[in-house]
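A single protein chain has been omitted; all remaining protein chains appear in their positions.
Right after this comes subunit A.
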Amino acid sequence: MNARTLTLGLCLLASPIWAQGFAGLGTAADGFALPQSPALFNFPEDHGPHPAYRIEWWYLTATLTGEDGAEYGVQWTLFRSALAPREAEGWDASQLWMGHAGLTSSEAHFSAERLARGGIGQAGARPAPFSAWIDDWAMTAIDPEAADALDALTLTARGTDFAYDLDLTATGPLIFHGDGGYSVKSAEGQASYYYSQPFYSVTGTLTLPDGPVAVTGNAWLDREWSSQPLSERQEGWDWVSLQFDSGARLMGFTLRQTDGTAYTAATWIEADGSTQAYLDGALTMTPLAVTDVAGREVPTEWRIELPDRGLDITTLPLNPQAWMDVSVSYWEGPIRMTGTHPGRGYLEMTGYD
């Protein structure tokens, strides 16, 4: 059994970018539910899994600083990928789970991956008390009294040569992307449910080959689920989550299309949590420099413009080699912005195979 081939296939299922092209899965989602506008959320239930939808993720990125001022980035992701729109029981593998963990310093980048099937308890998510886990990696609510289940979390993950254990406390509300959480992903109308908690402050410990490092910083959690989020014409995406020194935040993405055009969207988040969604064309992301990463040309420096906000910034990676060497590999790492709105953030780029 070639586990790699299989996991590759699994990632094809899990990753929104490639989902459309995978044999046996048409864009018409057979039996799966489709996101509807307007989006109506029901918490805490919606923090948990939605097995009727094909794909879903709990996606956390953190920009961290050690006591000596050294910068770090941490990624923790749990993907759910449904082969059939039903709850899994026992060995039934209708719900598959995949975890990715990344840890980036200026000198090194670590990544790890876990796979599991739902139904036996090895991986899963539940809304109350909130927990999302795969093996011993977990994102778990620690304050049952909190206003929102996601307000206070612990986060753990472990690879063969690294580990981390972080405490997260939200300092602002959940925010909703697109039209109240209904996020359109293409001109053809593909969409997903998409909300975030971008206001975490973080304390915790990273375990590196040289020993433990105490860190503090910020984190951003994305929650998204859908059944057919992308168009067949889309071949990859470049996504950023940015925290400006001013306290405002920005989520933006560019979906690269096969005809050379791009589909963009952005959400401007004020420090108090009020948001403004920007539709296709408002945001521009322009690659400035490419780096040879794992034998590929990957644009690691970007110019990002949002004229409506007077934003014109340049992003530089903490470590241009932040390559996630997992079943389907991609670039994901912490960045620093200069220009009109300095700050720190995270950049994810897929489809550069």
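One rule holds for everything that comes next: a residue touches a chain if its C-beta (ideal position, glycine included) is under 8 Å from a C-beta of that chain, and two chains touch if they have at least 3 such contacts; residues count from 1.
The working rule: contacts and distances are computed from a predicted model.
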| item | value |
| --- | --- |
| Choices "Putative ABC transport system permease protein", "3-hydroxyacyl-[acyl-carrier-protein] dehydratase FabZ", "Chemotaxis protein CheX" or "NADH-quinone oxidoreductase subunit M" - which one is the UniProt name of the chain not shown | "Putative ABC transport system permease protein" |
| Contact residue for the chain not shown (choose from A:S37, A:S94 or A:T340) | A:S94 |
| Touching the absent chain when the full complex is considered, from A:P127, A:G159 or A:G273 | A:G159 |
| Candidate in contact with the missing chain, chosen from A:D135, A:D167, A:E232 or A:E301 | A:D135 |
| Per the touch definition above, residue among A:A70, A:I120, A:A146 or A:A271 touching the missing chain | A:I120 |
| Chain not shown, touching residues in subunit A | 1-7, 9-10, 13, 23-25, 83-84, 90-94, 96, 112, 115-117, 120-122, 133, 135-136, 158-163, 207 |
